[in-house]
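The full complex has more chains than appear here; those shown keep their coordinates.
The first chain written gets the first letter, and so on, giving A and B; residue counts start at 1 in each chain.
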Amino acid sequence: MSATIRVGVIGVGRIGKLHAENLASRIPGAQLVAVADVVPEAARENAARWHAAAVADYRALLEDPGVDAVAICSSSDTHATIIQDAAAAGKHIFCEKPLDYDLKKIDDALMAVQAAGVKLQVGFNRRFDVNFRKVREMVAEGKIGTPHILRITSRDPEAPPTPYLQGSGRMFLDMTIHDFDMARFLMDDEVSEIFAGGAVLVESEIGRAGDIDTAVMALRFAKGALGTIDNSRRSAYGYDQRVEVFGSEGIVTVGNNAPDAHVFSDQYGIHAPKPLYFFLERYRESYLVEMQEFINCIRRNTQPPVTGADGRISIVMALAAQRSCEENRAVVLTETAGG
Amino acid sequence: MSATIRVGVIGVGRIGKLHAENLASRIPGAQLVAVADVVPEAARENAARWHAAAVADYRALLEDPGVDAVAICSSSDTHATIIQDAAAAGKHIFCEKPLDYDLKKIDDALMAVQAAGVKLQVGFNRRFDVNFRKVREMVAEGKIGTPHILRITSRDPEAPPTPYLQGSGRMFLDMTIHDFDMARFLMDDEVSEIFAGGAVLVESEIGRAGDIDTAVMALRFAKGALGTIDNSRRSAYGYDQRVEVFGSEGIVTVGNNAPDAHVFSDQYGIHAPKPLYFFLERYRESYLVEMQEFINCIRRNTQPPVTGADGRISIVMALAAQRSCEENRAVVLTETAGG
């Protein structure tokens, strides 16, 4: 392996802050060297904590020859542009999902990455969760035979604030996108067709903002299997992230992770703790592993485990779901696959 | 309560035999008095076992003034006709699902029942399962708040022989029909719209017979909730019958029943027994309870817990699913609701 990879984090909101901390203190082979944020105070604070440099404009970070790679954690609408700039600057790129909501901008960004010959890994962190990895591994090893039916349940503990929703590209692009990637990952297959039904059941304000908060989907895969996804923006009992793959020889399922494993019984019944609160708790380990693998793929010059193409397909799927929802029919992915 | 209800069973295949046994030995207030079957030997054998009369032609049974009620367990294509005949003869009627595959014939039969003023109960036995009843009860009591998402997984341990399939009206009418009824029952709501995707993954012979063996469905309910159903004709690990109702305040789920509750751990892992083999084992209690309630509703002169209208709606749903599958779009139930 080559030397330590020096990384700059661009955008230190909730998720950027986590990546900065992981890179600074928990990832062998990585060093956090700089932090950029449009809010100078946020940059300064995070930089100070980890003894890194702070900049307000990410371009300053890209110009720094002491930076080998960047982790793009800024707002979604800036991802494609920063990817292009980072590629032009010859930096390896870890980019949070989504790449963008516009396929044309995504294609430009991916072309820039290819032209520059840098690594690009997209932040589908759930692929690195030990449970989902195990499911994928068992499916790939043929333990369940030929996959026939995928089931994904994915429900958030609470809806984001409406202002966030308005910038988020609506539910399929913001939330279901993780499940779309998970569907491809677990089944080791491409989705060819999506039917989506949506509803506003959680908060009428979400409906007024032109979005939905509850959805069910029926998927058809290229190799013939079927699947369902269901989503809600608000689950009273917390973050619900379950998957199962049913095949000709068996089934593998994973349920939720709890903060501890105690079981309490009293005169009212048997009680166990709710799932871990939300993605930062539930996927703490997977955020760490994804970043470790990003660093490893640079040091070993290997293919990133989640590629730009993976990032693009998830958008095509979200657009198909969106169209299906509007037209109340199954949408073939070629309809929304763009250029 | 009035006197003992004297019942004749029409058709003693697998399910008729079970009802005959229950009526003869396990249902207070009922007496098995006669058994009819087009195979005289079958009628004789079952009749002898329970000290009842045997007839080949069910009409003989309908003419008998010593018969108060009939349980129709003959082949599906005879149900509507026998209902009409039984109603004309003034007998109360328990009829196995489906009523028929033709809505016109169903409507004629239901009209005959109404004109005769007899009771008609349709054999959706799963409604009487202690677990599903508990889910329904919790939903009805508002324990989960407003229902948002229903999930039903229903998979058989093995596909029926192809000859059976050909007479069965295809998967939605033969198998999913139970799930359609369960959807309405659990949610205490009507389904307004169905999208269904089907595939032939289990056995190519099923496809050659013009049927499917695997399906996923997306449902929309009248009050706004959404749902999914998934079906397979063959589950390697046995009969898989799980439901969950997710609502604004919580979720209630039920899994499968096992033959016993032992857990065995060895160097290979932790092992528990598979679910009970199939419907006769899994729903043994519920077959008993449904028949008890049929007898009770005659003795108490109350409304049957599963009505002819319930039986009809399940057919409308199956027809909608069938059409959706063919046209790859959501089908509103009014499209297939007939006359």
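Here is the rule we go by: a contact is a pair of C-beta atoms (placed from the backbone, for glycine too) under 8 Å apart; a residue touches a chain by one contact, two chains touch by 3 or more.
Because the structure is a prediction, the values reported are computed rather than measured.
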Worksheet, complete the sentence: Given 2 displayed copies, the complete homo-oligomer in this file holds a copy count of 4
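Note that only the chains that are shown with their structure count from here on.
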Discussion item. How many angstrom lie between the centres of chain A and chain B, each centre taken as the mean Cα position?
Written reply: 42
Worksheet, complete the sentence: In the complex, chain A touches chain B at residues 145-146, 148-149, 151, 153, 155, 193, 195-199, 201-202, 214-220, 224-228, 230, 232, 234-237, 240, 246-251, 328-330
